[in-house]
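Here the complex is missing one protein chain, while the rest keep their positions.
Here the chain labels run A and B in written order, and each chain numbers its own residues starting at 1.
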Amino acid sequence: MRQALLVSKVLGVTNMNSSNQPQSPEGTENLISLTIDNQSYSVEKGQNLLQACLSLGLDLPYFCWHPAMGSVGSCRQCAVTQYQNSEDTRGRLVMSCMTPLTEGMIISLKDDKSQQFRETNIEAIMTNHPHDCPVCEEGGNCHLQDMTLMSKHINRRYSGKKRTHLNQFLGPLLNHEMNRCIGCYRCVRFYRDYCGDKDLNVFGSKSHLYFGRAESGVLQSHFSGNLAQVCPTGVFTDKPFSHHYSRKWDLQTAPAICPHCSLGCNINLGQRSGSIRRITNRHHDEVNGHFLCNTGLFGYEHVNHNERLEWPLKRNNEHKTTDKLTPEQAQTLLAEYCETPNENCIAVGSVRTHIENNAALLKLFGEQQFYLGIDDSHAQLLNMLCSAYHDTSLSPISLAEVERCDAALIINEDITHTAPRLALSLRQMSRNAGLKQAAKLGIKYWQDDAVRNIAQTTLSPVHIVQSHGSELSDIATQSIILNSAAQTVLLQEIASLLTTHLNSQAEQPASSEAKAIVNDLMAAEYPLVITGVQNRDLKQVSLSIEIANTLKQLKQDTGFYAVTQDGNDLHLGMMTANSHPKNASQGLDSLLKRLNSGTVETLIILETDLYRYLDKSQLDDALNQVKQIVVIDQLLTKTAAMADLILPATSFAESYGCYLSSEGRLQLSFATMVPIEERLTPWQWLSTQIGIPSYCELVLWISEQLPQLKAIETFAELARFNELSPFRVARQAVRSSSRTAIDAVEHVKEEQPPIDLNGPFTHSMEGVAGFRQALVQPISVLPADQWSPKWNSDQAGSRAGVNHTRDQSSSTTSPWTQGVQIFSPNPQAKRELGYQQTHSSMPLESEQIRLTPSANLYADFELASYSKALTSLAPHKLARIHPETASKWQLEENQQIRLYSDRSQVALECLFDSNQAKSTISVPTNYFRQLGTWARLTPLPAQKRSETSTQESTQPLSNEEER
Amino acid sequence: MATKEQQTIPVSVIETPDISLSSKEQQGIDELISHSPQLAGITIDALKLIQAERGWVSDASLHALSLYTQIPVADLDSVATFYNLIFRQPVGKVVLHPCDGISCDLMGGEHIRQCLKQQLNITAGETTPDNRFTLIPLPCLGACDKAPVMIANKQLFENVTTDELPKLLSTFNEVS
């Protein structure tokens, strides 16, 4: 396994001379003892010496090593002296990152020889560095600063000229300042080797290295934003952060969960003066590891947006005005609207709000009156997945587990866009075959350069079945592009081939593709099946579950991952499952029917913009039949604009609440800032009516009412945090500037920090550093800001042990840091699936064409679409069609077409794409949601247009201009 | 193929190269590809081939090569800027490589280079305004027993003296 863990209870260090030997779960055969500066330690085998030293809490400077990217030995900063035996007094220098641990090894970090070398080394590194810390955004959060101080280089002797470079425009996410470069090669290793993207590289040679693009332009990688943290100094810095910059020590941070896609990545959310300034990765071993996607890193502008709702608002039809209400007035009015919830009063839950808020709504209105803010087929798919996880031995695996698999089948989900971090994990997974080859030659996994030289193009098998080309095709063994019907045939073949294996029957005839897939899955030790709800294809998801379930019976170690669509959509699959017949629809299509029945008087909509899902004219008509519309939301959406009463909701930055990821990991997101008085967390708006006054009681109600979410009761203790410990964790990093001097009270004009009564954090630096709390608290949370003595930069989180393994007894098992996995494999799992899908694809009429969604991580997530930097990266809205199919429809390239179904209609320009499945047409996800899985197609008369067609020329017929 | 290029905003759209590969160049590259176990293996040979045809490797040439071979431009340029003998700036008709290795310097090589600079009125790395000569000193040319030496037009000139430089340069003038 790739992650090296620490061994002991305290500080991960065991003094072998002391009597209390640690008992690691595996016993001591996994341990190695070594002597560092005359102290004996014992650490886990397999890692390199640098990693071991850092895990032990020792300060050893380094640049090019990275826990996720391994060692290449280029910076030479982590040199230590190794002695052959106890008689050896001279020793020799070794680079600790390149040195495997051996039993009984004797090393020194503090001897003159290695200290001198490290000092000269950093002095050499710094010969070309501009020393522009005061104007550098990395200042105070800089690995190079930390390491320079640690190496004791204080006096500059180099008198030569420094090389200078021109910088490049790299797009809306990153600044480029090449003069600060210290040539550690981390950026290109991350970008090219880790992410598989090709447009960043190193140019030139000797001391004239240049890290950038071949020419100025937008970086293409979905993970480019991580360069700001991967770079140990300020070459790549966070550009949106620049626009509202704050020194790290002025930021208030708290551990939160990314609200966009369904993976549940862990983030640190930094705010100052009530606006979010930046997001950084918060290391989680099992989920996001060290990296986030760009949407996760930069998708926070909705919190600061000028369309944020600040007051409760009431439509005044008499005067044709909008009235501001006080929160009390608003609550009274709300109570009036839905005083006695009855069948004329219905609610719509949200996929982007916390579980607690949906639950409060559910409690108030009851299951029959509670609709899900998603389309019906999405709801059915979530239901199907939840049932599968409940009824079978199948449960989703973590991203870390994904990286351990050795063969994968991806079924019709473009994970590079719907779950980018999963795609990144899959990329690492594909390296396992090469790592295995290297291991045969005795090369450790962390010897990155050596492993890659041995592996060359060797990849673990990845088979992709999809309706259009994928950005993962460069690692794919087979990239099979088929339309939905043909995919179903292929999946059925795979399923029955696996069944023949299971029943030891003679092999059936099948396509070569199916055979190749089954062979690879069967040959693997840890095969993986990935599917998702993106295509709204019940048949395929059901087949995917069947394939994974059969495989699971053949191989105990079978991984499964079903990507859902939104930050918090999976739990909705449980909320209506109890009282409704299986597969009954409770989504927005059903809602529309209900509204059109004309019996609904009050409609309360929680954090859902219905116009994203439904046709404008149809929705307008339906809403017009409702007497009162109440919208609880953060922003003035189109739906909110239709409301009679708008209640402003807190954003994820201002509230405590739970997300359930598509892995089934229930995680609490902490509030970073205190909301303004008029904004309440949605459940608080409802609390009087539901009769639940506190968060704690609400959570306990959920755990009783929704058995699958029982684990949420853990978080009921949030309110007791403050009682449990007198020590509260600082939201602000410790600073060492004059601002803490004795006169600060007179000279520093800053508002008194607010008090947070709900959580374990204080809005000040006058608290406990998080890592320290982890040692003393029975309930520990991650540090609000990654910091430890001498390590001010975010790299502190990269020290192998500091954050997540220091205290195994609490930190690595604490639900506060790790979340709770609610789907445990069912020991009484039935061999057969609990349901039978009878859905067969509806036959299409001749003028109809099957639609497929073309997902895009910058365009598809509602909240992220308020971040300009991200939307500027979204692609043109186009319909992609295979040239052959196009000729059948007599379409020309770039011709305007009209697509219409009984749900909605849209006009788009069509683009010929031979990587699109035949007899299908792909449209942007937002249009796909509105149109459904098929549409009628009519070519529009060719218009005279200039060659440089842009978005403006693609006018949707219905004016649902998407965010 | 649905590449990311097609999906991003216009800023990153790569300009269409104005110089596409000639059929001779294409043939040469096809030949290289047929020999190499992996596509990337042809990079250096392909760059040299382009340079042999065009004198140097322009941005447009890189794009043309990238388009033809599907090797990313950044990869090509990363390699091109690493090696001494791939020229990423235009050079004159004759590239003069006087040796600046130690054996030549011990025998007065530096003086030769100085004279060349004076006569051509350019410094190292520059091209004469008439585009005839580019001066690129190279380290030790491996003819130390004949020092000082110079390579020009694929020809090695041994025991070069300052006196014969004008004549030497004029022979190139005649040739070119």
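In the analysis below, contacts are C-beta pairs under 8 Å (C-beta built on N, C-alpha and C of every residue); 3 or more make two chains touch, one makes a residue touch a chain.
Note that in this section contacts and distances are computed from a predicted model.
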Taking the list "Carbon-monoxide dehydrogenase small subunit", "Cytochrome oxidase subunit III", "NADH-quinone oxidoreductase subunit F" or "Carbohydrate ABC transporter permease", the UniProt entry for the undisplayed chain gives the protein name "NADH-quinone oxidoreductase subunit F"
Quick check: which displayed chains does the absent chain contact?
A, B
Omitted-chain contact residue, chosen from B:I29, B:V91 or B:V160:
B:V91
Which parts of subunit B face the unshown chain closely enough to count as touching?
35-38, 40-45, 47-48, 78-89, 91, 97, 100-103, 105-111, 114, 117, 123-125, 136-147, 151, 154-156
Interface residues of subunit A toward the undisplayed chain are 72-77, 79, 92-94, 98, 117, 120-121, 124-125, 127-128, 157-160, 163-166, 178, 183, 185, 202-210, 212, 437-438, 441-443, 447, 449-450, 453-456, 458
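Here, only the chains that are shown with their structure count from here on.
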Which residues of subunit A touch subunit B in their complex?
169, 171, 198-205, 210, 213-215, 217-218, 220, 456-457, 468-471, 856, 872-875, 880, 913-916, 950
Under the stated contact criterion, what part of subunit B meets subunit A in this complex?
1-2, 4-12, 14, 38, 59, 62, 72-78, 81-82
